[in-house]
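Encoded as C-alpha cells, here's the structure I'll be asking about.
Every protein chain but one is kept in place in this view of the complex.
Labels run A and B following the written order; every chain starts at residue 1.
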Amino acid sequence: MTTQTTRKYLRERFMPHIWCAGCGHGTVLNALIRAFEALGMSRNEIVMVSGIGCSSRITGYVDVHTLHTLHGRALAFATGVKLSKPELNVIVPMGDGDALAIGGNHFIHAARRNIALTALVMNNRIYGMTGGQYSPLSGYGISATTAPYTSIDPDFDVVALSMAAGATFVARTTTYHVNEMFDFFQKAILHEGFAVVEVLTQCPTYFGRKNKMGNAADMLTYYKENTVALGARSEKEHPHMIKRGIFIQEEKPEYCSQYDKVMERAQKGRP
Amino acid sequence: MGSIELIGVTDGILSNDAGKAMIMPTNVRFIQGNEACVEGALYAGLKFFAGYPITPSTEIAEHLAVQLPRRGGKFIQMEDEIASMCAIIGASLTGRKVLTATSGPGFSLMQEALGYAVMAEIPCVIVNVQRGGPSTGLPTHISQGDVNQARWGTHGDHAIIALTASNHQDVFAMTVEAFNMAETYRTPVVLLFDEVVGHMRERLVLPEPGQHPLVERLKTSVREGVDYHPYLPREDGRLPMSDFGGVHRYNVTGLYHDMWGFPSDNPKVVHGLIRHLVDKIEDHVGSIARYKTYFLEDASTVLVSYGATARSALHVVESQRRKGQKFGLFELQTLWPFPYEIVGEACGHAKQVVVVEMNMGHVYREVQKALGYADHVFLANRIDGVFITPTDIRQTLRLITGKGV
Partner (left out) sequence: MARARLKELCINRQWCKGCGICIAFCPKHVLELDASDKVIAVRTQDCTACAMCALRCPDMAITVEKEEKKSGKRDPL
C-alpha cells in the first residue's frame, strides 16, 4: 500500500508549484486531491472555480475543468456553472480576503441560496500575493504592511457567518490536522447544499514573519496547541481555543433542485 | 407579474376597449422594446439569464423569469450586477447561450467581468438599456451616454462589439445578431438600447423559425485523449470550444495565457494574444457593420443617428424630402467596431453632416474621425433626459445654416 498524494488529479507539468516553502495551501491541495480519489470522482465531472490571490492558484494544479476568475467573484461564476449544469461537482477554493472582503457579498448570497457548491476558505489571515496586507480575517492587533501599528479591525468568524447566512454544511480544520481536513473535504463534496470548509493555513512568509510566529512548523504547532475538536473533553477546559469540527450538517432544499420545481410549475401553465 | 402575460397573443385573440374580440395573427405582438429583446434572445436560443433589477431594463428580467423555465432554460436573480455578469460567463462555459440585462449603474459594475469575458473569449450578450448618467442619474429618462463606456469601460486594450436599434423589429433582429456575433467571434457583445426604445410599445412581427439564420456554438471535433487547445485559433481565426463537463479539461483565466489557457507572461504570448483579441474583431469591421440608409444617393445634408434618436432624425429627413430638400439618414446599428470607412463613404459627398444623438458627442467624434475632422460635421443633441424631437433637430439645422432659432 502506498501513501502518496495521488498524481491522477495533478497537472504534474506545473510542479513544483508557485507557493512559498511551507505555505499551507500546498497541504490543502494535497488533501483535496486525495479526497477526490477517495470519492472515486471522475475528473470530467469536477469544475474548480477560484478567484485571485495565492489561494486561487490551486486550480491550475488540478487536472479537472478549471476556471480562474476575478478577485472575490469565484462563487458568482460558480453559481452560473452549477445552475446551468447541476450534474457537475463544483469546488470553489478561496482565500480569506477573496472570500470575505471583496467576495463577502457573493459568499453570503451563495450560502443563502444553499446552492450545492463546495466553498473552501483557505484562511491565512493575510493578503500574500500582494505582499502582506491585513485581511478581514486577520483580527485585532495583527501586524501587516497596511497595519504597521497593528490592526484595529475585528475579524469575521467564518463559521458563525456561514451558518447565519444559511450554509447547510460548515466545518473548520487546520493544515496540521490533515486527516480531519481530508475527511471534511469528502463530506463537504458529498453534501447536497452549500458547504463551507474553513482551513486555517499558514503563511510563514508574510503573516508568520510579520507577527513573529516562527517558521511553518512553528505555525502548525500553534494550530495544534491552540485549537480544540468539537466535543473533545478539553473543549470545556479551554473555552477560548479555536474550535475545529463540523458545526452544522443539515438537509435543506438545494437551489438547483428547487429550480427544477420552478421549471415543472412553469411548464404546467401560467404563473 | 400578471400584466406581462396580457400582452402575449398566444391564442390569437385580443379584446379591444369595448370588450369585443379581435382576431390578430399569432405572430404579431404589440409590446415594449424590452420584450422584443426577450423575443429575439429566445429565438436565438437563449438558455441562461442572470440579472439584477434596474430601471429601465427590468422588464427583460421579468419576461425571462416567465419564459426561460417554460423552455427548459435557467433564470437567476443575482445579488448584484457584478455577480450577474460572472454567472453568465460561468454558464456560457457549460455550453449555453447566455444573457444579462442592465442599465448604466449596473453596466459600470459589470465592466470588470466584461473584460474577463473579452480576455477569456467567452461568448455572452449584455444588454444595456441606457438611462441618464453619470451615477444614478435619470433612471426613467433616456440618454445615449454609455456609447463610449461600451467601448472603453473595461480596462486594458481590447476590441468590443456593440449593436443598437431604433425600432422593435430591429431590436429583435439585432438581439439575434448579437448572439450570432458572440458565437462567431467568441466574445461578449453589448446591446446598447435606450429607455425610449426599451419602454415604447409598438408592433413586432415575430419571424418564423429559420427566417433569421442562427450561429450555434462551434464545438471542437478533437476526440477524447487527443490534445485540445482551447486558445489556438483555427486558420479562419475561430476557436472551437469544449463545454465544461466534457472530455477536454483545460484552464480558463483572466491572465494572459497560452493556447492551453494556462497563465503566461512570455512577451511573445502576451503580444500574440492581445493582437488576436483586437484583430479578431477589428479585421472584420465590414462583416460586423449593420446599418440602414435612407435617401443617401443624392443627399447634401446627411443626418447620422442610432437608437431611438434615429426615429426623430428619420422624421426630419422625410419631411425635408417632402419639401424637396436633399436630406438623407445614415442609421448606425453597429456602434463598435465603428465602421469608419462605411460612414466616410456614405457621408463623403454631403455638404453638411449632422450627428443626432443624446449625449455630448460620442458618435459625433467618431464621425469627425471618419471624415478627417472636416469642419462640416455638426452635433444635434439633447442631454436633459427629454427625448429629442424633430423640432429640436430642425432648430440645430437652422443654427448651423445661419438662419437662427
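Simple rule for what comes next: contacts are C-beta pairs under 8 Å (C-beta built on N, C-alpha and C of every residue); 3 or more make two chains touch, one makes a residue touch a chain.
These numbers were taken from a predicted model, which means no experiment stands behind them.
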Neighbouring displayed chains - absent chain, whole complex: A
Contact with the hidden chain (one of A:Gln133, A:Asn215 or A:Gln249): A:Asn215
Touching residues (missing chain, whole complex) on chain A: 1-5, 10, 15-17, 19-27, 29-31, 34, 175-176, 178-179, 182, 204, 215-217, 220-221
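Operating definition for what follows: only the chains that are shown with their structure count from here on.
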Euclidean distance of C-alpha centroids - chain A vs chain B, Å: 38
Of chain B, residues touching chain A in the complex: 1-2, 5, 47-48, 50, 66, 69-70, 72, 74, 76, 78-80, 82-84, 86-96, 98, 112-113, 116, 243-247, 249-255, 262-263
Touch list for chain A against partner chain B, complex: 14, 43-45, 47, 49, 59-60, 63-70, 73, 76-85, 87-88, 105-106, 109, 259, 262-263, 265-267, 270-271
